[in-house]
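Note that this complex is displayed minus one protein chain, with the remaining chains in position.
And then chain A:
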Amino acid sequence: MKIIVDQDKCVASGQCVTAAADVFDQRDEDGIVVLLTDNPPEDLAADVHQAAAVCPALAIVVED
């Protein structure tokens, strides 16, 4: 699994953090997405796909 985030597209909804807090964080100054790991363990795959699905800005791409 490989994750790509687009910080320019991100609108800081924080939904990725709610879905997968071990993979996504928000930077302190404006809440924009920060990727904690771009290749998380497989057991987080469902959470990561959930994060990508609920991102309102389509700023998360997951390549399996």
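Convention: a residue touches a chain if its C-beta (ideal position, glycine included) is under 8 Å from a C-beta of that chain, and two chains touch if they have at least 3 such contacts; residues count from 1.
Following the convention adopted for this analysis, contacts and distances are computed from a predicted model.
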{"item": "Listed names \"Cytochrome P450\", \"SufE family protein\", \"Chemotaxis protein CheW\" or \"Dipeptide transport system permease protein\", matching UniProt entry of the absent chain", "value": "\"Cytochrome P450\""}
{"item": "Candidates A:4, A:36 or A:53 - the one touching the absent chain", "value": "A:53"}
{"item": "Where the unshown chain meets chain A, residue by residue", "value": "11-15, 17-19, 21, 26, 28-32, 50, 53-54, 56-58"}
